[in-house]
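Shown next, in structure tokens, is the structure this report addresses.
Removed: one protein chain of the complex. Kept in place: all other protein chains.
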Amino acid sequence: MSGTAARAPLLELRDLAVRFTGPDGVARAVDGVDLTVAEGETVGLVGESGCGKSVTALAVLRLVDPPGHIAHGSSVRLEGRDLLALGPKEIRAVRGNHVALVFQDPLSALNPVLRVGAQIAEVIRAHEAVRRSTARWRAVEMLAAVGIPDAERRAAAYPHQLSGGMRQRVLLAMALACRPKLLLADEPTTALDVTIQAEILELLDALQRKLGMAVLLITHNLGIVAERTRRVYVMYAGQVVEQAPTERLFAQPAHPYTEGLLAAIPRLEERRARLRAIPGQVPPATAWPSGCRFHPRCPHAWEKCRADEPPLLDAGAGHKARCWLIEEPDKRKK
Amino acid sequence: MLGFVARRLGFAVVSVAAVVLITFLLVHAEPGAPMLGSPERTRASPETVARQRALFGLDRPLPEQLLRYAANLARGELGESFVLHRPVADVLAEAVPNTLLLGGTALVVSLLLGLVIGAAQAARHHSRTDTALGVLTLVLYSVPVFWLGLVLLLVFGERLHWLPVSGMTSAAIHDTLSPLGRALDVARHLVLPAASLALVQAAAFARFQRSALVDSLGAAHIRSARAKGLPERVVLWRHALRGALAPTITLAGLSVPYFLAGSVLVESIFGWPGLGRVTYDAIFARDYNVITAAALVAGVLVAIGNLLADVAVAIADPRVRLDR
Partner (left out) sequence: MSPWRVAARRFARNRPAVRGAAVVALMALAALAAPLVTADPLAQPDPVRLQDRPPSSTHLLGTDPFSRDVLSRTLHGARVSLVVGVGAALLAVTLGAGVGLVAGLAGRRTDQVLMRGVDVAMALPRILLLLAVLAVWENAPAAAVVVLIAATGWFQTSRIVRAAVLGLREADFVVAARALGAAAPGIVRRHLLPHVAAPVIVSASLDVGNIILLEAGLSYLGLGVRPPTPTWGNMIMDGKDVLLTAPWVALAPGLALVVTVVAFNLAADGLRDALDPRMAV
């Protein structure tokens, strides 16, 4: 855990901000995020819909479309290289090659009019100077590697001819075809049945070990995060509100939002009439609340929370939280 | 795939039959008799009208007329034109190819032009070029094709004398020219009428293609393609355009009725000797056989257009093939 801190991180985001200009004003979807992923590490990025986690992943590869743009002052470094300063050709050489991005819904992420084998071969040929035939059999190999039976025949199939689980495997094959060092997986299992989910996650684990790849697992599913990640970042309202080694986060959450998320998970042993939901709603990105952005929904909030925005405060042992309770734990209401 | 085509073909036959049937009924339901024009305008006495109708077998019961027509049709016999005193088949054989030339050229030109403009707009979505082209296509789309024809005729034909204003050939010298010369002569006469038809329809295609491409470019798999590090050119052509091609092809196939309608208007302005002109004259002269035969040809052309559109879409989009 702390051993990896000595080497330079594989991915380093510093003060990343992404803004969208729309008719209702400027939406600060990502507002000053610091995040690191070390080589071979699995890191979780957790949050509700609309907290900015997907946009963060897009920003890494500069795939944010207008009217969104990455704000000045943001820093995205891959192995020390500033990705935001790269020209179009150079950033394309990174995409799919050194860093791969896997999206949520495999059916819409795949081109419906092209065969899956061709879509995988396309990535290989975009980054490596190989012959068509070579790219083709490597694509078939990748399909086999992700556990698709009868890979040779399946390579000629169209996406809609495959089941959901198989399509997700195809997406993985496409992403890993060039052996990237980092995989950004945005909700890789949300569209799938629970049993298939487990299979895909196992597969991801195995491939990661084989390739020595780092994974940023972006999800709202705390269960997956608990099982599969080493460290976790929790996002709310465009900011990281808590970060910690996974075990510590689940055992001793420091931020009321994380506490709320964990408390909301229904447990079999408990007998409750109502689910414990976090009161209120996520505010719109065009109007984040003043002070601590969580204060309208926080059971412990006091005047300081309304007035001053807390920075990430150290809670010890690699654990940080953006909450004044770290400094004034006695303000915590019982 | 074969089954798909066979089904569409069967349907095409049914629709052509329906076209002929309905035209037949419409035509024979009209008062008056061939060559006498409308009852109000001619001063023919009822006896004359009755006699005229009997002469052409129009006093027989309708089902009998229909059967006779169908039987003749099966033999390839289209009847004779009452007005022109020639076999209908001959009249059509002369006129239809001219309309095919005019309409076909206009269709191809408008499709290409529309695709290019639409793609240019989509690639520069929301830029000044996009807006400017958008205004252009909107105006062209809103212009009546016959008025555009008149304006083009006025400007390029009469004022500037660049292009001929009437007919398909320069009658006086056409036969004296070499084959190449003759082709060029026809081509010169083709420019204005085809341009009138093509410009309006190109605007329609461009508007449609722009929206289809922008949709396509916004689709999730385009983002995926970019995330794979593919060059923008490949993303546009291989991924976005393929998806947007199918609806535009369908639109092209379905535009055949528009070109037929336009040809009626444009042919009369430019004196182009085609099916539109023939049909128009026949309707006013109550030349029943010609009208019905023209409807048949029109129905066939429309059916072919629809069929080709369906087949082309099935080729472009594999999801369609494997469905029913």
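Note that the chains take the letters A and B in the order they are written out, and that residue 1 is the start of every chain.
In this section, contacts are C-beta pairs under 8 Å (C-beta built on N, C-alpha and C of every residue); 3 or more make two chains touch, one makes a residue touch a chain.
Note that the structure is a prediction, hence the values are computed from the model and not measured.
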{"item": "Touched by the hidden chain, restricted to displayed chains", "value": "B"}
{"item": "Option from B:Leu62, B:Ala93 or B:Leu138 whose C-beta touches the chain left out", "value": "B:Leu138"}
{"item": "Which of B:Leu9, B:Ala70, B:Leu154 or B:Leu184 contacts the chain that the document leaves out", "value": "B:Leu154"}
{"item": "Residue touching the undisplayed chain, where the options are B:Met168, B:Leu190 or B:Val214", "value": "B:Val214"}
{"item": "Positions on chain B contacted by the hidden chain, ascending", "value": "11-12, 14-16, 18-19, 22-23, 26-27, 30-32, 38, 40-41, 125, 138-139, 141-147, 150-151, 153-154, 158, 210-211, 214-215, 257, 260-261, 264-265, 268-269, 279-280, 283-284, 291, 294-295, 298-299, 302-303, 306"}
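The criterion applied here is as follows: only the chains that are shown with their structure count from here on.
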{"item": "Distance between chain centroids, defined by C-alpha means - chain A, chain B (Å)", "value": "54"}
{"item": "Chain A residues touching chain B - in the complex, by the definition given at the top", "value": "61, 63, 88, 92-97, 100-101, 103, 105, 108-114, 122-123, 126-127, 158, 160-161, 174"}
{"item": "Contact footprint of chain A on chain B as seen in their complex", "value": "219-221, 223-232, 234, 238-239, 242-243, 316-319, 322"}
